[in-house]
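Presented below is the structure to which this report refers.
Yeah, one chain of the complex is gone here, protein chain that is, but the others are all in their spots.
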Amino acid sequence: MALLEVRDLSVEIATSRGTGFAVRGLNFALERGQTLGIVGESGCGKSMTALALMRLVPENARIGGAILFDGEDLAQADEARLCQIRGNRIAMIFQEPMTSLNPVHTIGRQIAEPLMMHRGLDAASARAEAIRLLDRVGIPEARRRVDSWPHQLSGGQRQRAMIAMALSCGPDILLADEPTTALDVTIQRQILTLIGDLVRDSGMSLILISHDLGVIAETVDSTVVMYGGMAVESGPTARVFAGLAHPYTQGLFAARPQLGQGAGKRLATIAGVVPDLVDLPAGCAFAGRCRLAVQACRVAPPAPQDLGLGHSAACLRLDAAREPAA
Amino acid sequence: MTTSGGWLARALRSGNFLIGAALSGTLALTALVSLFWTPKSATAISIPHRLTQPSGEFPLGTDHFGRDVLSMLMVGAQNSILVGVVAVGIGATLGIALGALASARRGWVEEVVMRLTDFSFAFPAILSAIMLTAILGPGTVNSIIAIGIFNIPLFARVTRGSANAIWAREFILAARAAGKGAFRITLEHVLPNIASVLIVQATIQFALAILAEAGLSYLGLGTQPPQPSWGRMLNEAQTMMFLAPRLAVFPGIAIALAVLGLNLLGDGLRDLFDPKLARKR
Partner (left out) sequence: MTAVVDIQGAVKHYRLPRESLFHPAPSVHAVNGVSFAIARGRSLGVVGESGCGKSTLARLVMALEPPTAGTVKVLGHDLNALAADKLRELRRHFQMVFQDPYGSLDPRHTVGRIVGEPLDGLETRLARDERRARIVAVLESVGLRAADADKYPHEFSGGQRQRIAIARALITRPALIVADEPVSALDVSVQAQVLNLMRDLRDRYGVTYLLISHDLGVVDYVCDDVAVMYLGRIVEQAPAKTLFADPRHPYTKALLDAVPRPDPTNRRQGTVLKGTVSVETVTGRGCPFADRCPRVEQRCRDAAPALRTIAPDHLAACHFAEGP
């Protein structure tokens, strides 16, 4: 049995303009020790998926489907049970380490807190553990830094401190929502390397959410590409990046300015804008921007087509998409 | 362009705005009507009718001098509006100018302006107003000036605080890159963006000015007899508290409704002025 299995997950958000479908019919499974990436542009539902897994969606959102964590459906669990799981067995790190650390508490106190809450450690041993964790995530002089305030750390160090907090209870799953987006590339590299090492050493699973195809390609075993709240393509990372089956994945890939490509080739763009979640088309969410769309695409959302070896794409025009763009 | 139709349509849908506008409108209308007509004279003393209960002849009864309470309230509305408009006008004009100047110039100008406002905040407003009227002498005009002066630092502070936030925005940088000076940027970018805050502040200050005038009149430093004022009505009702509590209740209700109406109007206006809410597609 998979550690985490998401079945037909949906998140509906009630807005003043109607119901927004942030996530629709999402399925994926995550084995223990495995890493999964969710990639997509803003508004594709990737962050809402992460929040749904933790059941931390906004008040006006409703979750549908099943989130089977170790056989237990988190979508049905009550708040008390969720509090035992959050931060303890599933831990989360966010994009903005400055706003997700509390500025009025020291780093050490914030790391020690979940240890005292979930593990029942006393203050002294929690502090010792906090120092060990800070050292583990590569913060120099951990013994001194444990008493630092968040504003005294640089952006990269804050993200390290966040990771130390997330690791404190030895979670089964680390959920990282754009953990390096606010950081510089050299720091991003450090943090991704750290996360990779930690996952390998501790045997926990990782769900990494990012808009950056490069970050996903370098970090995770399997990938889900999301668009308009749905998974348009998924499979082992190597297969997805080698295949680029779905027209949206292809477009995303071609739109990236690549180093060394220089002034030569013109960037391929995806015409139009991301659809409004309140006003989604009846058919494939991408149909309005897809160069291959035909009438059938606009009728109903296409079902995922199996491409072998766990790779699948939700598109009716996979054959046409396989040929190079005119 | 925001069409006037859209503006009006949204105004009609906003509960706050409607109630606020209705209450404020009633206040203004009452004051207006009272200039030409009141049910009875507001100043005529008639001892035989003193302290009559509300009746057909005196809808809200009479006070201890036999004056018609309704007429007094109506004429008192003039007074309240006058005080509110002029005092807030003085405070807003000078305060916004000072605050915007402090924000645009920063440096020592800001320091001086802000230390001056701090200085004035060290005294409770009503106490300062009492001091001023004590110096200038009691009366409507002097109480208006006193209240107006103590509105200045309030507006200066609010203006500077919100203007500083606007000055930090990138579109200000864009305007500077387009060659605009501080004065034009203040007029074109800063003030329109803080207008909603200032309008809310103005309505609150308007309400507070009415209260302050009532307070000064209550202490005998504001409007002088025989000119009716809500504050002095309260004052005079005090001695009759157990005999005729309604004499305190009616001006109290009038003040409360006026203040409530103005605050609601301010909230409603703030929403109406936001272009984000204006053209939701």
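Letters A and B mark the chains in the order given here, with residues in each chain numbered from 1 onward.
The rule is simple: a contact is a pair of C-beta atoms (placed from the backbone, for glycine too) under 8 Å apart; a residue touches a chain by one contact, two chains touch by 3 or more.
In this text, all values refer to a predicted model and were calculated from it rather than measured experimentally.
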Among A:Gly18, A:Gly214 or A:Gly310, which residue is in touch with the absent chain?
-> A:Gly214
With the full complex in mind, choose from A:Ser100, A:Thr237 or A:Ser312 the residue touching the hidden chain.
-> A:Thr237
Residues of subunit B touching the missing chain are 1, 169-171, 173-181, 184, 188-189, 192-193, 275-276, 278-279, 281
Hidden partner sits against subunit A at residues 41-42, 154-157, 184-190, 192-193, 211-218, 237-238, 241-242, 251-263, 266-270, 273-274
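FYI, only the chains that are shown with their structure count from here on.
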So what's the Cα centroid distance for subunit A and subunit B, whole Å?
-> 53
